[in-house]
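So that we are looking at the same thing, I have put the structure below in structure tokens.
All protein chains but one are shown in place.
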Amino acid sequence: MTSTWEGRLLSVENLTVRYGGYLALSEVSLEVREGEIVCVMGANGSGKSTLLNAISGLVESEGEVRFEGRRSLQGVPTHERLSLGLAHVLERRRLFPYMTVLENLLLGAYLPPLRSERARALERVEALFPVLRERRHQLAHSLSGGEQQQVAIARALMGRPRFLMLDEPFLGLSPRMVLEISEVIRTINRDGGVTVLFNEQSVQHSLGLSDRGYILESGRLALSGTSGELLADPRLHRIYMGLDAA
Amino acid sequence: MTELVIQGALSGLLIGGIYGLIALGLNLVFGTMRVVNFAQGTLLMVGMFMAYWLFVLTGLHPYLSPLVTVPALFALGYALQYFLVTPLLARERAREPMSVLLMTLGLALVLENLALMLFRGDYKTVQVRETSAVWILGDYIVSVGRFWSFVAMLGTVTALWLFLSRTDLGRAIRAVGQDRQVARLLGMNDRVIYNYAFGISTAVMGIAAAALVPFYYTHPAVGTSFLLKAFVIVVLGGLGSMPGAALGGLAVGLIEGVIGIWTEAAVAQILLFAVFIAMLFFRPAGLLGLERK
Partner (left out) sequence: MRPEERRIALALGLVAAVLVALVPAAAQALLDDHAYWIQVHVWILFFAMCATAWNIIGGFAGQYSFGHAAFLGLGAYTSTLLYLNLGVSPWIGMLAGGTVAALAGAVISYPCFRLRGAFFALATIAFAEMLRVGGELTDSVFGIQINGARGLVIPPVGNSAWAFQFTDKASYAYIAYALLLLTLAIAYAVKRSRLGYYLAAIGDDEDAVKSLGVDTARVKLAALLISAFLTAVAGTFYAQMVLFITPTRTVSLDLSVQMVIMAVLGGLGTVFGPLLGAVILVPVAELTRAALGGSTIQGAHLIVYGVILMLVVRFTPGGIEGQVRRACRRLVAWIADLLHGPAAARAAVVNAPVIQLPEGSGLGLRAAAGEAVPLSVENVTMRFGGAVGAKDVTIEVGPGEVVGLIGPNGSGKTTVFNLITGFLTPQTGRILFGGRPIAGLPPHRINRLGIARTFQIVRPFTSLTAAENVMVAALPRCATLAAARAEAERCLAFVGLSHRLDTVADGLSTGERKRLELARALATRPRLLLMDEVMGGLDQRSLPGMIELVRRIRREGISLLVIEHNLRVITMVTDRLVMLHLGEKIRDGSPLAVVSDPQVVDIYVGGTAALR
């Protein structure tokens, strides 16, 4: 499934988001190639979440978002983007709290074209997250943070996306859970052929997992490059941490 | 004495089925959109007049009227949501927008008084077998009409419960109620789903109307008295909870039936409102409220 469009799956051009008078994102451009894991890093309030929300259409933006080929996403309502292959797991998991794990997962394949494959998809995600099978009939809000994150990712995968966005997937998780989720993201990418764009505050978690990274500072793009380049870049610590390297 | 109480309880329970049905409709919309629909009772009245005129003009038995009223009321509810409520929800940021409450209040005033103008304020009744037929069970009398209304409630609750928990549209309605943004990301068009929810909640009034018309008077103001009780039931049974609405309806009917043995029905009404306020104060999530923090 190599794209004829130079291998780019997502291309963001000069994306700008305003909340009232406040410029949350200013002329950010980036691209994600088929099969990559790309991360967006930055401190709180740097515009990481806003970027993802703009890509999935939850917030209005100026500029261009192109997906798969040259198709522009501007003007496509959020609920039509999953059928194009674009899934998005929001910050803090956001499960349907008063539904069971199974119901949450089934809703991931709500779109009619996905329903015929639903049993198979369910088998796949439960193979990926074995604990979910045990929790099937538990209400989502009673799960632990790590389990909730697993359900959230599994629910997104039920939609069989080509491109998965994860907003702070490691937030509030224990170190062991962070490793586990990282491993799952790698598996999804390597074996499932899903391209991943995620954001994260921590450099450690981000660059260890991703092929390339972008660093945002106050809504602007400050640095970008492969993970190796970024790690070697002396500006990383200064820009990102606001501190000289200890 | 015991027999009197049991008889009262029995009659009350049976009428409680109707209360439960109306509360069910109210709760579906509240549970999904956090919208308090002041026009719910008036829409019941519309259904009753439809059933009444179907009977008078074509001789259709009220129990068959849902064949006409349910689709018609569904379409009406869908349209009301589309034209009146959606534009407001798009504008409001509040979770429980008062503007929608005022909008449905306006609608209720219009419909009720329009009916008063068109059909006058006399009490209209339909004479069918179920109007006066009773079954004698040992020492107790069961009104056939009330019995079937009770069955209708049980059937509708079961059907709605299955719909909400087993079908994709039903789950989507609950999902949109719990997290609209995520629902959108999973491909659900929340606006269309709201339309369906409102349509279904209105369509349920067609069933309640069919069950009610054979043994109750049809009158433009009939909705208002049921509406206030339905609010009590929704709060009693839990906001957004379907079984809660059904059980709450039965409980209210029971209280009315038993108290009615000793004194006027109006005393039961006072008691209900007192319970209502106490519930709001002490247990705002309701006795069976599940889908609510």
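Per-chain numbering from 1; labels A and B assigned in written order.
Please note the rule applied: a contact is a pair of C-beta atoms (placed from the backbone, for glycine too) under 8 Å apart; a residue touches a chain by one contact, two chains touch by 3 or more.
Everything numeric here is computed off the predicted structure, so don't read it as measured data.
Of the candidate positions B:V5, B:L67, B:L109 or B:V151, contact with the unshown chain belongs to B:L109. If you put the missing chain back, the residues of chain A touching it would be 19-24, 43-45, 92, 141-145, 168, 171-172, 174, 201-208, 218-219, 231, 240-243, 246. In the full complex, chain B contacts the hidden chain through residues 36, 84, 87-88, 91, 94, 96, 98-99, 101-103, 105-114, 116-117, 121, 220, 224, 228, 231-232, 235, 264, 266-267, 269-270, 273-274, 276-278, 280-281, 284.
In this section, only the chains that are shown with their structure count from here on.
Each chain gets one centre point, the mean of its Cα atoms, and the points for chain A and chain B are 43 Å apart. By the touch criterion given at the top, residues 165, 168, 171-172, 174-175, 178-179, 181-190, 290-293 of chain B touch chain A in their complex.
Residues 56, 58, 77-83, 87-88, 90, 94-99, 103, 106-108, 110-111, 115, 155, 159 of chain A are the ones that touch chain B when the two sit in their complex.
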